[in-house]
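Each remark here refers to the structure printed beneath this line.
Only one protein chain is missing; all other protein chains are in place.
Letters A, B and C name the chains as they come in the text, with residue numbers starting at 1 for each one.
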Amino acid sequence: MRLPNMFAIIAVVITGGILLYGVSDFPSFGDPKSPANAAVPGSESVSQYFITKSYKDTKVPNLVTSVLADYRGYDTMFETVVIFAAGMAIFAILGSVGGGSQPRVQEEGPSFVDGDHSRIIVGTTCRLLVPVIQVFALYVIGHGHYSPGGGFQGGVILAASFIIIALSSDLDAALRRLSEVNYLRLACVGILIYAGFGVLCQVLESNFLDYGVLQPILLTDGPEMARSHSMLGVEIGVAFTVTAIMFAIYANLSSRGTLRDGL
Amino acid sequence: MAEFFEQTLQPHFNFWIYVILMMIGLWALIAKNNLIKKLIGMSIFQTAIILFYVSLGVKEDATIPILDPYGQAEHAAAEAEGAETEGEKKRDSYIGKKSPDPDTMANPLPHVLMLTAIVVGVATLGVALSIAQMIFKEFGSLEEDEILEIVKGGSVDD
Amino acid sequence: MIFAFDIIILVFLVIAAIISLSVKDLLSASMIFGIYGFLICLLWAEMGAVDVAFTEAAVGAGISAVLMVATVFNTKRKSSD
Partner (left out) sequence: MTDQIPAILVLAPLFGAMIIGLAGQKDHRACFPVALVSLLVTLFASIGAIFTVIESGPIDYFMGGWEKPLGIGIHLRIDSLNVILLVAIAIVAVLVAIFSIRRIGDKNAEKTPHFYSLYLLLCVGLFGITIAGDAFNLFVLVEVSSLTSYGLIAMGSSRRGTLAAFNYVLMGTVGASFYLLGVGYLYLMTGSLNMQEIHSIFVANPDIASSKAVAISFILILIGIWIKMAFFPLYGWLPNAYSYCPSSSACILAPLMTKISVYVMIRVMISVFGLGWVFASPGYSNLVVWLAVIAILAGSMLALAQREIKKMLCYLIVAEVGYMVGGAWLADEQLWGLTGSLYHILADAAMTLCLFLAAGIFAKRFNAIEIDDLEGLFKKAPWTAAGFVVGALAMIGVPPTCGFFSKFYLIRGGIEANHWEYVIALLISSLVNAVLFFRIFEIAFFGVKPPEGHGHHEEEEAELKEEHHPEIPNWTGTSSLLVASAFVILLGIFNGKVVELIRVALEDLTVVAQRF
């Protein structure tokens, strides 16, 4: 047996042993009164607060959305920043492979000429599919308050529609719709929208991301609706960044950073 | 055996599986030779942790953490009684007055945390894959032992 | 949450993880990793975490697998282990 294998087995056995040792101490699975779900005596339960009060605070029925975009909105902003940083890191790493930012020679569009029948079928089907996917993605972004979904999921689906274009015809066809300069801009604008909502709250003399004070700007009745609408705003910001960066990561990985040819 | 199953395994079954998955991931991370395999191991490792977190928020017989915003159930019931206007009134005042029972709804907080963790996972995977492509371009191989040999030999030109 | 369902998915999950790590063809490994992602998405839907399940369906079964396939196409398909 190779040396790393022995080491791996020892490490895995030790770690697994420690973890399993701890498992026996856990509250049972599915217990509604466990400390995570209810509370330990003497403190107020955070999760019960979310379930019982968050609709009053934000008027958003999907508790996950309201916790994600409002109570823990600061985390979500940095989640978006993580995506952006990953995109930037990938551009920086793969950019050195083939000079990614050299001006590309604009070739003719994908030619569905004779002889390549399978491509015509795939290309046409995907072309029909893309608008449906995009409309669904917009629905997911906009309807995140009432059903599962939100900026991140919708953004990934929107990016998937561009990836389908790239897969079915070629990368250039997708890059013509969302070019290198534009996806970078879109990503920055997304985070700026998110942080902009937060800073707007600071300008109105409250804490960062305290959407309630945006009521006079958003012309809503009551700070709760202001929170609800601002959440939609930041979700759109998240969707911008995620769409742009997810597509950009695919475009760079599939073309080794050259942004030509693709798969 | 049955007793062991009832008392030890069943209440913590998810937690046992999370440990097993995590150890599979960790083992692949250390022992696998191929870099892509290592990355698959890394992803499994991360999903195991997400499994742990989501298992925390599960409650027996609980529903998903989305409220019924328009009180559709009540609305339908009221409609069946023929009192539509009253049903609408009910819809407006739903939840505003009566807050839901926390035991009937899954804990939303671990879900929120894990959304972030999934995003972090895919971002890390993307960066790692791009580095793997760079390594393949530089060394012409994705096998760790071959790469280490090339590094030690210092024989391949740039 | 149904306990039997839970156990079945978890067992399949472990099997999928082991297979995706032991297949020597990296393209198959990536696809089985996609299956793993989909199973885990199912598991989360079953545990009541719909938002997480949605994200995992989009990311784990979708984007992650696509990124891996893209890398495998640009590098090498065969793996020594």
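Heads up, the rule we're going with is that contacts are C-beta pairs under 8 Å (C-beta built on N, C-alpha and C of every residue); 3 or more make two chains touch, one makes a residue touch a chain.
Owing to the predicted nature of the structure, the values given are computational and were not obtained by experimental measurement.
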For the chain not shown, touching visible partners are A, B
Looking at A:N37, A:Q215 or A:S228, which makes contact with the chain not pictured? A:N37
Who touches the missing chain here, A:L19, A:L63 or A:A137? A:L19
Hidden partner chain, touching residue among B:L35, B:I66 or B:A106: B:L35
For chain B, residues touching the missing partner are 26, 29, 35, 38, 42, 45-46, 49, 52-53, 56, 109-110, 113, 116-117, 120, 123-124, 127-128, 130-132, 134-135, 138-139, 147, 151, 154, 157-158
Missing-chain contacts mapped onto chain A: 18-19, 21-22, 24-27, 34-47, 49-50, 70-75, 78-79, 81-82, 84-86, 88-93, 95-96, 99-101, 181, 184-185, 187-189, 191-192, 195, 198-199, 202, 206-212
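Rule of thumb we're sticking to: only the chains that are shown with their structure count from here on.
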With chain centres defined as C-alpha means, what is the inter-centre distance between chain A and chain C in Å? 19
CA centre of chain A versus CA centre of chain B: separation in Å? 14
Residues of chain A that touch two or more other chains: which are they? 30, 62, 64, 68, 148, 152, 249, 253, 256
Among the residues of chain C, which are close enough to touch at least two other chains? 1, 50-51, 55, 59, 63, 67, 70-71, 74
In the complex, go through chain A and note every residue touching chain B. 4-5, 7-9, 11-12, 15-16, 19-20, 23-24, 26, 28-34, 36-38, 45-48, 50-53, 55-56, 61-64, 67-68, 72, 75-76, 79, 82-83, 85-87, 89-90, 93-94, 96-97, 146-148, 152, 249, 252-253, 256-257
Write out the stretch or stretches of chain C touching chain A in their complex. 1, 50-51, 53-55, 58-59, 62-63, 66-67, 70-71, 73-74
For the chain A and chain C complex, residues of the former touching the latter: 30, 62, 64-65, 68, 140, 148-150, 152-153, 156-157, 159-160, 163, 246, 249-250, 253-254, 256, 263
